[in-house]
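One protein chain omitted, others in place.
The block that comes next holds chain A.
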């Protein structure tokens, strides 16, 4: 398959931000994840946990709680605002001031008609959902201390609120508290410290389960206001609780990083009376578990160590299937690195700044930080390295790069007013045009000349599509532009004629990477479920044979989606793609791997003789030498740039975890 000169880049010190809240929409199987920098990410659990949408954060906006109300997503934070998100254009829709100080929690009733928020001043406020907005409805009896957690009874008539030292049950219609349940403080030295009830869960049988800062998970009878059972789970805090839909299983996330499962089972096999028994302990985090979701098949947890961990329950999934593989998502499923192929420079995207590095040099040649509150949502570098563009929720900026020896000077180029924001930016191969995807899947085309950008045209898909574009790709000859959106549609435009060309037949899984072949004018798409297709108006021969034969089992069982596709300039048959753990070169000329053969056989092949090597080699050539890949790019001079971000480096930059007694220390 040939040899490459490899630039192994480890100076991109990307830090994923801590996960602070999660909400799962059972009907659409979408998981919303909020991070400490205010970013909200939407993962599609029906599609291999693919990160479908990213809504960039904003300075000063923290997200303490997230909640779905039907298809609408709300968040609250310590700035005292309630935010609704525009999931189509990936921006915040509007904000509503709650007027109760910092808001700790938000929860919607199961009917999706009302929102309850818990505020620092001890009030629980009810908002009514109206079309395109929310409206303040009522205040409950004011409590003496902040409301940290809320949970609606499934019937929507009662709310349990966890505060300091106490749990209150409110009647929603009257707004009066009906029960008061005092939570014990920790024993010993922490006796004087107030107990914070970080999480409550209200079950349909009127049981309230609470998790508190003294490390207890307690089961209460809300009708009598009595304690039924106490489970001491940890010495530290129980930060999060999550209950399964059938209310037979409960998860509790602790500050130690462990997730403890409780199950509602009977002590005697033949008897119906059940109780909550502690069963499993899952240890997948090094730091606090801040947010938890109990899906039907898996426990999803996230916390201060920024990993999103999906741990399936073995009894709920088929063994050996794709669902049964535990999955740990650390890096975003889109590229934060862009390469200037010809100039040998790299652009790294951070939430609040950009860095330009030149290969072979040991320091950052240029760093620019963002003006304004909004975080960067996308950035790109032209292949020639002469242009740089980035976009945030409020602005799009274009720069021209000028090189003098060691340093780089940037000059801002004015963009026409038409473009207020963009979801995705892309330069054409000859760097003469800039494409920016705008609302409703439309793509704006700008012509770039010496020092100005001129609006040329708006490309629109045929169907009235509305979702945002997350992938864009142009062909090397400048004839084609392909866009992919999160509705799994891929549109191809003819740039010569500046018109819509065709739509690729819709496949059930979202494309995670896409590229247009430099010579054959084929589109290569890699889908999140590891399938992939090639087409130009119709599927190619290779694609058909691929579809007929099916992909290799162990390829399909890979967890991390492919995040980048490119082509070899020397051999048109080679497709280079990579995900977080490996990069792979697919040789279209070789036969596809057989079902029972070993997929990763490169090491084996090396030890074989020539004849056997030819016999055993197949199209997929996988290299697992590099770990934790953020980007693999092929440069003009046929060298490979590998951007790695070792997880250990990330772990060392995290704050120290809570002290745990380890054996023999």
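The working rule: contacts are C-beta pairs under 8 Å (C-beta built on N, C-alpha and C of every residue); 3 or more make two chains touch, one makes a residue touch a chain; residues count from 1.
The rule is short, and it goes like this: contacts and distances are computed from a predicted model.
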| item | value |
| --- | --- |
| Protein name (UniProt record) of the chain left out of view, among "S-phase kinase-associated protein 1", "DNA repair protein RAD51 homolog 3", "WD repeat domain 75" or "Dynactin subunit 5" | "WD repeat domain 75" |
| Identified contact with the non-displayed chain, of A:263, A:479 or A:554 | A:263 |
| Omitted-chain contact residue, chosen from A:315, A:404 or A:541 | A:315 |
| Candidate in contact with the missing chain, chosen from A:231, A:358, A:375 or A:397 | A:231 |
| Residue among A:185, A:278 or A:544 touching the omitted chain | A:278 |
| Touching residues (missing chain, whole complex) on chain A | 230-233, 263, 265-269, 277-281, 314-315, 663-664 |
